[in-house]
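Here's a structure for you.
One chain of protein is taken out of this complex; the other chains stay put.
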Amino acid sequence: MASVSQLHQPPSFRVVLMARRSTVVALVCFVLIVLACFLLPALDLTAIGGMSVRNRLTPPGADYFLGADAFGRDVLGRLLIAGQTSLQIGLGVAILSSSAGIVIGLIAGFFRRLDTPLSRLIDAMMAFPDILLALALVAIFGGTVGNVILALSIVYTPRVARIVRASTLVVRELPYVEAARALGSSTLTIMVTHVLRNILSPILVQATFIFAYAMLAEAGLTFLGVGVDPSTPTWGAMVNEGRQYIDTAFFLILFPGIAIALSVLSLQLVGDGLRDALDPKLNKET
Amino acid sequence: MSVRKSVFALSSALMLSVSPVLAAGTVNVAIIGEPDTFDPMVSTKDVVSIVTQHFVETLYTFDESWAVVPLLAADMPEISDDGLTYKIPLREGVTFHDGSSMDSADAVASLQRWLEVSSRGKSVADKVAGVEASGPYEVTITMKEPYSPLLSLLSFSNSAAVVYPEEIIAPEIDTVVGTGPYKIEAHEPDRYTQLVRFDGYTQPTGATERNQVPDEIRLVPVPDGNTRAEGLLSGQYDYADGLSTETYDRLAASDVAEPVLLEPFGWPVFAVNHKKGIMTDLNIRKAVQAALPFDDMLFAGFGNDKFFKTDGALYPEGWTWHSDEGVELYNQNDPEKAAEYLKAADYDGSPLRILTSHQYEFHYQMAEVAKAGLEAAGLKVELDVVDWATLAQNRNNPDLWDIYITHSPFLPEPALISSLFSSAREGWDNPEKNKILDRFTSESDPEKRKAIFGELQKIVLEDVGFIKVGDFNALQGKAKGLTGVSPSPWPAFWNAQVSK
Partner (left out) sequence: MANYLLRRVVGMFVVIILVLTITFVLVRLAPGDPAALMLGPDATPQEAADLRTRLGLDDPIIVQYAKFVGNALKGDLGESLFFNRPVTSILADRAEPTIFLALMSLFFALFIATPIGIYAAYKRGSLLDQSSVTSAMLAASIPSFLTGLVFQRVLATNFGWFPTAGYGGPDADLWVRLGHLILPSITLGITNSALILRFTRASMLDILGEDYVRTARAKGMPEARVILRHALKNAGIPIITVVGLTFALLVSGAVVTERVFNLPGMGNLVVNAVLRRDYPVIQGTLIVVASIYVLINLATDLLYFFIDKRVKY
């Protein structure tokens, strides 16, 4: 347990996390996006969702700060509402698939007897092209937010599991893990204190990717013709709906496009910072 | 960066081989999807009609003013005075692509198959007493009762009564053999259908000549509308079907391509479930009719007055079938009246389910606006936005929807509008309407038919059989140098000339 608390030793963690300016900027940026999406609509409910067809495709200006869409709805208002859904999808998938992937990967990497069946299952699931598996699952379950999260989590879980298993295979053969085993540490202890600690950074990096991928995949699903029911707007759906107005109203894809890119990018930069901060080897260096 | 440079160098080297690939006289057409069959008898899809009309032919066809003219037939039929016997003379010397020549045996076998397998054929099958060869080049169709739309059915390229050689007639035809001016040279699904000139073609006597101008016609399925537009604008395609009206200005400004506006093209329609659910109640139907904001729906769907007209008549002005009967019920835009109807119906707040998809963006856009309008009148609305395949299935199940959204081109003969028939999936079985419809299909005098159609339109609006949203124009696009293609929902390319 000593090593775990050492891992989360507050000063060094914060120092490393904040050491990179890009991480700080990204973190601030992401927090602002989250706050905007979840707080602003709550403060001003009236401006959102109103339809005024005659004002369709009004460019950004005094009436509509970020313009109006094909139904004459305020783009800014919809952007914020849509952001809630997009962020929920990303976070949901990242948490669900990482947790499931860690459990499956650790077990597969650690228990030789379970390795084969679990690896076969991972292989079988990974054999499905990710977008297509998601496409099929969403087509079957129906396009609700929960179903999209579930479908994408099913898609990404084996990918985490495989990386966890591969890393576990290496780590468990490291001299100090072998030493711990020889000293009689229980399997669970070894798994948690040594192996999990060692593979935490690749998983965190992977989880930030999954957060990003899930948001992008949701946009892709919408593009392919399935996705979240349009009564629940997402950033991906907004970009996709804006496609046909690429000439007449470019701002319709520009703003949600920026929202996606900015969130995904800042998330990954934060993930990078986290990775450096959590890596015990790097901690020692600073 | 060197990587980029070399990529671009490679690509510009390849460009040399990309552009002159086209053989002289090749027309490249971007169509909206892959025709899933080359047998137009079994499909009512427009894309199947567009492709197959080049290699299979019907006995009759429509000319540019939608009059029936002979194609494989030598002349218009001899119709007996009681309207029960159609003697159809066939052209002699017509050759199939397999080299055999067409005679009455082929036509009879084909018509019999049409009555058995095609949905439009089946719709008249119970009125047909028999189809016989009354000579080597004459076919006689005998009816049990007069049915005036018969010739239109025989002329239509959709669920088409095409003529195949007797030898290939089977419930399912894998390899289609036709008489058309072009024949299938190669077919790579989702890549292209390559048609080449058929040398043994003989010109029709009634229909416009099919001059076999291009050596080759390539029909390229491009499901994404943006991609069709980009390809047309870059010169890759000579013609593109089904473009979004949003690309109109860009096409108009282009040096390479130009817009082809089909004006008016057709009508979006809210199909009404008369079998089950809340729309079986006339008061609810009337409430929906009164509440729908037709102007806004059309505006949201098509974006510019140039592309739609708020019009309640089933056929726009200028058409034979145009009538003003009952149109005052269209576009009332009256939420209060709608609320009264709802009250009269003891509306209990159960949701009105509108089934639609993103396949055609204007369907979805009209649905969103309709929802807002209906909710303003006090209806609870559920939008069920599914993919096209699910929609195609779900609309066959009356438990799953109250309204679904579709559209149709203006059809040359009103009896081709399937929603009018109680056998259609909507199941509109109003006895009074059925009587009018029977009178309409058995009457042969064009003037009287016109009057009866007025009655039919009136009852469509009064009983809310289905809800016509308006008229809309469709946008296609063509390369600047392309001539010889008449604007049509089903453009044909046998006279297309490309000057590059």
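For clarity, chains are labelled A and B in written order, and residue numbers in each chain start from 1.
The definition used in the following text is that a contact is a pair of C-beta atoms (placed from the backbone, for glycine too) under 8 Å apart; a residue touches a chain by one contact, two chains touch by 3 or more.
What you are looking at is a predicted structure, and each value in this text was computed from that prediction instead of being measured.
*Asks:* For the chain that does not appear here, which of the shown chains does it touch in the whole complex?
*Replies:* A, B
*Asks:* Out of B:88, B:220, B:279 or B:461, which touches the unshown chain?
*Replies:* That would be B:220, which touches the missing chain.
*Asks:* Would you mind spotting which of A:91, A:104 or A:139 touches the chain that isn't drawn?
*Replies:* If we include the chain that is not displayed, A:139 is the one touching it.
*Asks:* Go through subunit B and note every residue touching the omitted chain.
*Replies:* 3, 7-8, 10-12, 14-15, 17-18, 21-23, 26, 28, 34, 36-37, 42-45, 48, 119-120, 122, 158-159, 172, 174, 185-186, 188-192, 194, 218, 220, 222-224, 226-227, 230-231, 233-236, 386-390, 392-397, 406, 418, 423-425
*Asks:* With the missing chain put back, which residues of subunit A would touch it? List them for me.
*Replies:* On the subunit A side, contact with the omitted chain comes from 19-20, 22, 116, 119-121, 123-132, 135-137, 139-140, 159, 162-163, 166-167, 169-170, 173-174, 201-202, 205, 209, 212, 216, 219-220, 223-225, 236, 239-240, 243, 246, 253, 257, 260-262, 264-265, 268-269, 272, 275, 279, 281-282, 285.
In this section, only the chains that are shown with their structure count from here on.
*Asks:* What part of subunit B is in contact with subunit A in the complex they form?
*Replies:* 225-226, 244, 246-247, 249-250, 293, 296, 299-300, 303, 358-359, 361, 364-365, 368-369, 372, 383, 385, 387-388, 390
*Asks:* Can you tell me which positions in subunit A touch subunit B when the two form their complex?
*Replies:* Of all residues in subunit A, those touching subunit B are 51, 53-54, 56-57, 70-71, 139, 143, 225-226, 229-231, 241, 243-248.
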